[in-house]
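Worksheet for the structure shown next.
Heads up, one of the protein chains got dropped from this complex, but the rest are sitting where they should.
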């Protein structure tokens, strides 16, 4: 595929994800950390406009003088921006106007891609990988936003789980291993600086913890016993009266689970989802086990299937030894978030095709649950 | 006009107010105390459904089993309801569905009104007066919501001021006066219990404080001098870095003011608007004057023009001596708000035609500014 | 008694109230609205120093250059001051040093009082009335602060109730009455501006609501029924899981009540205490009655006994028609608090002897409970 084809494919996928939304849904924002679909569609477009068209296409005219303000996310070097929790208030530009903005930028991009040199190609690839990140967020944010509606809205069936799970312990021997991305494909800056780490002997389980297994923890009083929890996790459980993963609701005797295709009965064999780091750790502690580190996960990942759930690791999100930030606004991509977040590895049913890889480092604050987060267990020998 | 005609007229007016909104605007909610246009349209409809159709029309089927939950506002006796700050998240039912809900209820109401007895007529009149209250809120909430958008959206021109103002002091003699509604027309329960009050000699000014006059207060350092302010007002000024009324913004050397028809240069002769009770009181104190009580206002109101601004009084919102609440959910209409609020008298450019009267008691917390609130001065002799 | 004798008597009473405190207790501050005993002792002294000695005694040297900053309360015109919620952190000056400060100021005051003219006498009288206000707060703040200690500390026995109560309805006829202070004695500025009000016929009960009567309300589900409550009161009940007045605790089958002399079994016949305005109003609503206005209370007060509880009225704290503030910092005494507070009339077991009178206007926000607040009922005929 040409770079233009790849660009088009990713761009179309964003539009496709929204095909069953009604106009009203595009502005939904239930809290600061989730964004409205319209904002995702516009912000990913803004990224191409500001980082490629404006600097590299001398004839390009920005679509609207205020869009840089409206659709910048967090790039301080790019000036002021709409407060993050007010994105849902920007009912103008309309959905139609945002779609026209996408078309306008796409036309300019396709034209530019004909004459493109390699620096530009790298930026385009970064741009559509950025858009793929937002495709996952678009879905998970949407799920969170629609969940507030008591009407149990169904908008898209992303098949929230796929395989029947049945696992085993895999043993990995101690020794020096190489960590980080290697190759000619795309990766983010936080995967670079391939380097050696020493791992002790460990075992990791080949499949994810299931809903059924997690229910055993709940029924054994897992949410009522401080022994299994981090101090902050225990405070979170009590302050929020947590008794189950996000989106779970007991209706009569039956546990149900809200999906983007509406509320369903909980599937016992599906991998548990929408647990935070505290819950994942507490479950592991209850089982007398632990979460893997991100290094253990990366080394072992060739030996098990993954991709349904982003998997919590017990590694904090920190720079690799050779980490360096790019100059300018793009240097703000990853490094400035390397505090108070935990690494997740894998991918999920909401991850765009081809977007993840064994060295991919996702990261979230330990209390968040709205991504498709799951649990894989490990143990020290 | 028949009761059906009056009903229709009010109902149509709500729809008319929204005619230049785009679908996205209908779900806007910037904070807990403002509601989205769609919610106003639905809630006023719900009022007729729940208080008239359900109890009085035995053949009536509710439009949707969840609408009672979605569109109840605060009536505790009517069961659970959507959290007030989550009304904007209810993207479903869609705008179209809410319009269909209005049509469905209107058809049933019109049919019912043929056979209506007087109890029913009273309820219908209460219902459309309730809707008129929401018409004003629909406009003021919308203004507040759209104000967050840096694009200075224009949706409707309600002529935010009308007359050229030029006033005089009017003198009222001390004595016993009668306060409260008298007559055969409609009034709210909080106006009833007509009773005697004794007023001391006082004077009241025949026109409202203008933008130009208020600017003098600002330029004289009014917002920087604690002497003019209530203790809580002073805390509010400092905590929020207040320097001007709501919607004012200095652009270069020029003060501008956001209106529902877009941002405009401030009109010097227009009555000042969007000041809260603290600001109104501080302005009066700076002038060595005071705000009138609601009783002084009511007695003097025949001698001056009013209706552009709701006017802050120095009266707390409290029950009249004979105040009694209606039984059932309708008893929650007014009495339970009679604490920590101040009375406003008059009406505003957003008030629906025929909705106000000299005995009408509006009320808001002293820190609110998003209504068309203005200042009239008085003095004790 | 000479002015010097009266001065000495009030000053000594403050010291006496603290005689069974240990040094540690003097710095206790559990929340922003309560102050430590040491601060009360110092602030009342500061009042004499700053408003009398500094301006009127040319030879006077302030005790310490920082005490004006440390012991000013809210007088904006008197410069910066310690944050209100950090008074308990000022462990220096020590208790001994504060006592020495009192002695130092007292000596200078006594010396000054020999040559005093009438303006000075008025200020001294204001000063010791101010100190008497703080004597009551010293006790009620102390009670609140010590209540957090699970050891049920006993420090002083102020006999939290005195009489056996047994009441009747008293009828007052409609007509014009005079309200406000009249005479040659001392009163606060908020009592001045004696003026006419018109009262409708009403009845008022000659005794206060008792614990036993209030328990009936609790047992009838009063705290679970929104019908009896103001909207904000109902929110307060639910947000704070309120089930009883402040200081009540059920131990086994027995209701107990924390007093400054330790925890005791609840006395059924004692007047209920430590209820806020919402609770007082809800109780009255449950009984089908109402609270009196402050005007009704003042007019009727000659016909019943009062003085055990500050009694909530249904009057907001607002200026009388002729209210005027004094120039300078003393002008901040009352007027700037005339918003969002309700008037209480009467006095309490913690009120210093001779400090209250029928025209005395106490005032608190409707949610506060830590004063000895009680309930008297009224009804419109």
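We call the chains A, B and C, going by the order they appear; numbering starts again at 1 in every chain.
Going forward, a residue touches a chain if its C-beta (ideal position, glycine included) is under 8 Å from a C-beta of that chain, and two chains touch if they have at least 3 such contacts.
The model shown is predicted, which means the values in this text are computed figures rather than measured ones.
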item	value
Omitted chain's touching partners, listed by label	A, C
Touch with the omitted chain, as defined above, among C:53, C:90 or C:342	C:90
Sole contact to the chain not displayed, among C:25, C:203 or C:231	C:25
Selected from A:262, A:319 or A:358 as touching the chain missing from the view	A:319
Selected residue (touches chain absent from view) among C:145, C:207 or C:334	C:145
Residues of chain C in contact with the chain not shown	22-28, 30, 38, 66, 69-70, 82, 86, 88-95, 145-146, 148-151, 153
Absent chain, residues of chain A that touch it	74, 76-77, 174, 176, 195-198, 200, 202, 226-227, 229-234, 277-278, 281, 290, 314-316, 318-319, 321-322, 331, 336-340, 342, 366, 380
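In this text, only the chains that are shown with their structure count from here on.
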item	value
Averaged-CA centre spacing for the pair chain B and chain A, given as whole angstrom	45
Geometric centre distance via CA averages, chain C-chain A, whole Å	57
